[in-house]
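A single protein chain has been omitted; all remaining protein chains appear in their positions.
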Amino acid sequence: MPASYAYLGPEGTFTEVALRTLPEAATRELIPYVSVQSALDAVRVGEAEAAFVPIENSVEGGITATLDELVAGTPLMIYREVLLSITFALLVRPGTKLSDIKTVTAHPAAQPQVRNWLKTHLPDVVWESSASNADGARLVQEGRYDAAFAGEFAAARYGLEALETEIHDAENAQTRFVLVGRPARPAAPTGADKTSVVLWQRDDHPGGLRDLLGEFATRGINLMLLQSRPTGAGIGNYCFCVDAEGHISDRRMSEALMGLKRICLQVRYLGSYPRADIRPGEARPPFPGTSDEEFTGAADWVARCQDGRF
Amino acid sequence: MPASYAYLGPEGTFTEVALRTLPEAATRELIPYVSVQSALDAVRVGEAEAAFVPIENSVEGGITATLDELVAGTPLMIYREVLLSITFALLVRPGTKLSDIKTVTAHPAAQPQVRNWLKTHLPDVVWESSASNADGARLVQEGRYDAAFAGEFAAARYGLEALETEIHDAENAQTRFVLVGRPARPAAPTGADKTSVVLWQRDDHPGGLRDLLGEFATRGINLMLLQSRPTGAGIGNYCFCVDAEGHISDRRMSEALMGLKRICLQVRYLGSYPRADIRPGEARPPFPGTSDEEFTGAADWVARCQDGRF
Amino acid sequence: MPASYAYLGPEGTFTEVALRTLPEAATRELIPYVSVQSALDAVRVGEAEAAFVPIENSVEGGITATLDELVAGTPLMIYREVLLSITFALLVRPGTKLSDIKTVTAHPAAQPQVRNWLKTHLPDVVWESSASNADGARLVQEGRYDAAFAGEFAAARYGLEALETEIHDAENAQTRFVLVGRPARPAAPTGADKTSVVLWQRDDHPGGLRDLLGEFATRGINLMLLQSRPTGAGIGNYCFCVDAEGHISDRRMSEALMGLKRICLQVRYLGSYPRADIRPGEARPPFPGTSDEEFTGAADWVARCQDGRF
Partner (left out) sequence: MPASYAYLGPEGTFTEVALRTLPEAATRELIPYVSVQSALDAVRVGEAEAAFVPIENSVEGGITATLDELVAGTPLMIYREVLLSITFALLVRPGTKLSDIKTVTAHPAAQPQVRNWLKTHLPDVVWESSASNADGARLVQEGRYDAAFAGEFAAARYGLEALETEIHDAENAQTRFVLVGRPARPAAPTGADKTSVVLWQRDDHPGGLRDLLGEFATRGINLMLLQSRPTGAGIGNYCFCVDAEGHISDRRMSEALMGLKRICLQVRYLGSYPRADIRPGEARPPFPGTSDEEFTGAADWVARCQDGRF
């Protein structure tokens, strides 16, 4: 097994910064790939131990390139998630003043986050998209553009300086990244975990999706993401990527997954892993009737009834 | 353990006839008791191995005396059920003609079943209630009344003859009896079984009862009886006696019972036993997603996911 | 229309006492009938304006004789309900002391309420049932028994005195009575009302009853009674008598009734009337999303959408 992590490159982007927040990243070789697909393929073919890719952000929702890779092909599994607040710095060559800036660049995904700032501070600037925020910084370094929106951390790498930092139109702009590997035993539950699955309905009828969600709801499990993705069988045919609060080793979750497995055409398990938005101990307690103790107590009671000891 | 069955007496009633349809009754001493309560108490104190009592009929619904005994006190368990079609004979002293009859008697419960027949054939007769149908027959024998409605089988015992048989206002008039004993390992599943439980809601809110029933519904389990009984905590406070299709050893049923145990204030298991209305092999197949194989397959899949083998 | 109320007699029982709590009873002739059926028939044939009968008590639950009359035959309607706390007095001929009492009588329904008191205070007494509590008092007057359990109010009528009052084994023992008449416009809503209906399922399948109850639950309507009654089509065939919080003029209730009408084989409306257990103003507020204002607002919004004004 190679001690390396693939990640969505290039170097110097928010993805790399997010990856480096994982302690285990310090002991791996980190290799940038040009696309989500190629990073995940590196895992599938054994070139990398795991791949680190964005999966959801507060502006775009689910990242479809990542979801579509997880939904199809050789099964993969989410090991970890990382949340990163996304704020931009305006990077310029040393000495450039705000009034000097005629052109700016960044990855198109940055645009919704900086639009208002631009309207206020640089209303007449010309925007050109670049392939990545890091690439935009490089193009500023090379003199092609006057300024780039990128993470502040990119300044040093490209010999630029930040004229402005903490630029973000939306409060709470965050991107969620996942570390994805080959199927393995899920990480031990921490008390604040998340489980990801993909669900395919058996057939299409009124209430079909409602009943799938009912498997979670009746066991007190909250959903954190529900993202439909085309199945490829034509327009209107969807599967559903679901993130649910809890760990597969929780009794309520394992019973919900069993229920889904029975009523769905197909269920793909994508892993159980610690939540990045809260710490262990901060998760709300199980709803009445859904704790492991209550599940175990109920199973014991049924066993006693089956034995005539009641 | 005494090799005797208590039953709701007196001798010569439909209850005794139903009891004698059970093969095991041939090897027990059958002892009549004056009430459902006393018959069941005989089981509770160990005087009888089991008690045979009516629990439901097509005119009255659930027999509240029986249900209330099963709901409260030392736990009991239903071992078997028997269905008996109820049709009446008009019993008279030999030689009596229809035109001679001025008075008739029977247990009050017989009245709804013979009312129309009386209106047509004996519109002017005087009705007097008796303590049981058998007792009514005895009173005819003694000359107190001219005729009694009772099971045809009672004629011989009291030296009477049946002027008319197969009297029944309602088609499909049936009574359901149960053989009740102390808690024991339930009879093996036959493929056409019934499970009885009593449910107490945790609290009273819109949807509370709907959610209890949902534990059966979402697992494809049909209900055969839902009878509310007062809890004794004042008007409007009810528990629910439920008969559901299936055996506690069916995976769908054991999971439903676990679900109920978790969300109810209290669940009392009353047993799983062969259905008397159909034979093994006549039960409809499980609904899609609810067979034992599908439950086992889903549990195996979750176990593989937990182990990282997927 | 005769200015008379039929009621379940005889005179001097709890039923009469409950009836006299209704202000309108003061202006009617009150006529006792020997049975629930005959009292309700008096209404059906126009002999009486309305009939007053027990429908539910905290020991027996729903009174099946009354429910079965409401379920079948010419439609009737509940105009009013009355709750009466049931406590017994021990009535004796003047001068009788507790130690003189060898025999007691009462209607059998009284027995569960006085059993513990008897065990403590008169452990060796002989119990004989009488046709009604009032009749028991009469038999004590005549010297047939030493004492009768009856309402304290019966003492004066039969020249007896109460040796003991407030006898009741169960706390909160109550009986609920209803004033039943021919179909009419329901009483105006008071803010604390109850609606009674009878529901027949369209077919029997897993989830059928759950879905019926869902029509109430999804609109935030709490149920106060669910009593199954045989349909007469054979054992296991039931309709359901339901009491639900609210008035048919409440938008949530009228929409729930419409929903039931659409999915049930049959729905029989039994009336909307003021609750006797609480006063107007004491009812809890509607659940979020279920107030009349919210229903009206939603209907207005849909109308605007249909008109293109949104």
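Here the chain labels run A, B and C in written order, and each chain numbers its own residues starting at 1.
Rule of thumb we're sticking to: a residue touches a chain if its C-beta (ideal position, glycine included) is under 8 Å from a C-beta of that chain, and two chains touch if they have at least 3 such contacts.
What you see is a predicted model; the values in this text were computed from it and never measured.
Q: For the chain that was dropped from the view, give me its touching partners among the shown chains.
A: Looking at the complete complex, the unshown chain comes into contact with A, C.
Q: Considering the complete complex, identify which of C:102, C:119, C:262 or C:279 is in touch with the unshown chain.
A: C:262
Q: Of the residues C:156, C:278 or C:299, which one touches the chain left out of the display?
A: That would be C:299, which touches the missing chain.
Q: Among C:170, C:248 or C:283, exactly one should touch the missing chain; which is it?
A: Final answer for the missing-chain contact: C:248.
Q: With the missing chain put back, one of A:29, A:60 or A:128 would touch it. Which one?
A: A:60
Q: Could you please point out the chain A residues that touch the chain left off the display?
A: Chain A touches the missing chain through residues 56-62, 64, 83, 170-176, 204-207, 209-211, 213-214, 216-230, 232-238, 240, 277, 287.
Q: Suppose we count only contacts with the excluded chain; which residues of chain C make the list?
A: Within chain C, the residues touching the omitted chain are 75, 77, 183-186, 202, 211, 214-215, 218, 248-249, 254-255, 257-259, 261-263, 267, 269, 288-290, 294-295, 297-299, 301-302, 305-310.
The definition used in the following text is that only the chains that are shown with their structure count from here on.
Q: When you check each chain against chain A and chain B, which touch both of them?
A: Chains in contact with chain A as well as chain B: not a single one.
Q: Measuring between mean CA coordinates, which chain is farthest from chain B?
A: So the farthest one, by centre of C-alpha atoms, is A.
Q: Nearest 5 degrees is plenty: how much rotation brings the CA atoms of chain A onto those of chain C?
A: Result for this pair is 180 degrees.
Q: Measure off the straight-line distance from the CA centroid of chain A to the CA centroid of chain C, and report it in whole Å.
A: Their C-alpha centroids are separated by 59 Å.
Q: Find the geometric centre of each of chain B and chain C from their Cα atoms only, then give the gap between the two centres in Å, rounded to an integer.
A: A distance of 26 Å separates the two centres.
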